[in-house]
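A single protein chain has been omitted from the complex, and every remaining protein chain is retained in its original position.
Showing subunit A:
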Amino acid sequence: MLQRASAPPTGPRGRAGPRGNNSSTTAISRGGIRKRRSGTPRIDKDGDLDMDTPVEGMGGRGRGRGRGAQMGNQNGGNTIAGRGQPRNAPQGGFFGGASVQQAILRGMARGDARIRGPRAGLGATSALGETVDRRRERDAGLDQIRVRGLKESKAALNEDGGVRDLLAFLERKANGPDTKPGDAVRIKKSRSEGDSVIISVRPEDAPKFLRLNAFQFAHSILAIERHKGPPTRDDASQPFESAEALDTKQILAGFLSRRYSVEQKLLDLSNLGADQRLLGRGFFDQDSTASKLFPAMMKIADQLFTSSKEKREAVVSVVLSNNALKDISMVSSLAATFPDIKNLDLSNNKFVDMRSLDGWRWRFRNLEQLVLTDNPIETLTPTYKDEILRWYPTLRMLDGIQVRSDQELAALAANRALASAGKLPIPIRPASFLDQGQVGENFVKHFFPAYDLDRENLANSFYDARSTFSFSVNTSAPRALGGEGQKSLNWDAYIKGSRNLKKLSHLSARMARAHTGTEDIRSCWSTLPATRHPDLLSMGSKWMIECHGLPGLTDVTGQSATGVGGLIIVVHGEFDEVSVSTGITKRSFDRTFVLGPGAGVGGIRVVSDMLTLRAYGGYESFTPEDIDPSTTTGVTSVASKQPQIPEGLGEPTAGKSLEQVRKEQMVIEMSKRTGMTLEFSNMCLDEKAWDFDSAILAFQDVKVNRTSPLMR
């Protein structure tokens, strides 16, 4: 132990220990460790803290490290385990550890630069010049640490008893050589108490000072421990933690800092059971404490960061190898604390199948590299690689082998960017209107004006004794961005008849709200408020109407046992609800019709009519995304999609025929929907004999198809 203390400061005090220091041969018995827990004198603790004792199971750890090197190289030097280095390389040693811890602790230290120790540059004088009140304010919340051993040191002969040198030594050692001045930890206050010096430091800095226990200072071994004397805390809102809890926290925080590599942004939680300090705390003596260890550690790690961004940047890789894990239950909290890690090493554990990893199925959504080598899963569940690929869509490397191409991952990243904007990689395309002999077109053109004006007759025209109708209200549907639908909507007029099966579970209500036959349907319609749908031709962009053929409908004539063919039409649109009491309310709707041959107008009948009502959702979502203006004749840029409409165009004026007004409105609408100029819209419509839908279809045919290869 003495040897350790006098070791050069660069010696990897914290980290070398568990890795094995072959020069140290005196194994400390666990009994000694326990003694400390039962409150034995400080001198025993010194012994405890000699964690350089060879530990059983270290060989396993060494093997684990060797393995990791292979994958580290493939990740552009960002080794997952930092295991490329020789086992006993100092790796920055203690000082590295200190600066690392500093990096981890930076979040807590941030913003506190003003709190400086007496010798910290500007602070050197200002601390003295401050009012008592302000000093008291600053001293609140400091931790006290007792340092013994000064009296035995040669420095004790100095004028001031060596205090100044001691404090300088402690600060220097706590910080390490690499610390930037602005990041340095400081001793805030100090006082002598008997043979001891009591220093006050920020709580998050305390572990760095406590770790200096058993360091050699001027030929004396320092004994450093938390001082449990009169508290300096006066923050009543922060209840005291028990000394034991503080001690545990401190040990775990110290452990984390020793296992963190700032250069590699890696947290090495491998072989936890072999860590002498953790062993010393008896964490592994009982299952109950062992199971709490990891969550506690994660909680402490969590507290070290102020934001998830900071955490994401500080810890990119985590190693959990060599922990004899049968499943992830003990360590599942890793996913909550470090959800954004990119590299995870689970090698050399006891995972047998995918269920062993089940809790992490939807976690680590940015995982790029996973190592599962040296687990029974390799032989017991040979398909695990396929499964893992499905689990982690961004995974690039599995067990050191590239499993997704860079191209694939780039495409995925692009899709993710789209998704975050609420968009899809598959473009929104114009209506798929696969009509049959204009049956659908004629029906829709007829239906909605008639529904607004004369539902009574409409029911007679297309519905028969076997037609069915029902409607449902989606009272919480998303609304249009901004504006119109914002006032809270009242659904009173509809809710009693709504057949939303998500909410309606009683069979009787379900039955009562499905309407069969002309009479029943007409009577239901008569209870619904009056409506005004926008004109289909002049305001076509407010509609989205799709249809296609559908076989297997009932043959009402009874001639065909195998049924007859028909048409399914799906309509999305909006309407103004016109009510005497509440005025005009804009709402959106979705309505599906199934048409079959029948005795109605045009030889058709409505087989089914299903209406969904919802808050106004606008019509922006109907706009196709795949119109490429540069390749389409006569198309203006998308930016100027709103045509400059000459005054009076499309409006009835003296001398203008109604037909002319209608045509002008069609031209405007055509222009809006296609992005073409008014002139080209006019030409296109003229060519199609002023049949709006035909003109639109013709336009779409001209467009360059940017279809996904998966599309027909």
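Here is the rule we go by: a contact is a pair of C-beta atoms (placed from the backbone, for glycine too) under 8 Å apart; a residue touches a chain by one contact, two chains touch by 3 or more; residues count from 1.
Criterion: contacts and distances are computed from a predicted model.
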- request: Among "Proteasome subunit alpha type", "NTF2 domain-containing protein", "EKC/KEOPS complex subunit BUD32" or "Roadblock/LAMTOR2 domain-containing protein", find the name that the UniProt record gives to the complex chain excluded from display.
  value: "NTF2 domain-containing protein"
- line: Only one of A:M544, A:L678 or A:A695 touches the unshown chain, namely A:M544
Task: Could you tell which one of A:S476, A:Q559 or A:S657 touches the chain left off the display?
output: A:S476
Query: For the full complex, which residue in A:A245, A:L380 or A:A419 touches the chain that was left out?
result: A:A419
Residue, one of A:G162, A:G254 or A:G617, that touches the chain absent here: A:G617
Statement: Residue list for subunit A contacting the dropped chain reads 365, 390, 393, 415-416, 418-432, 465-466, 468, 470-481, 499-503, 507, 510-511, 514, 516-517, 544, 546, 548-554, 561-563, 568, 570, 572, 588, 590, 592, 594, 607-608, 610, 612, 614, 617-618, 621-622, 624, 707-708, 710-712
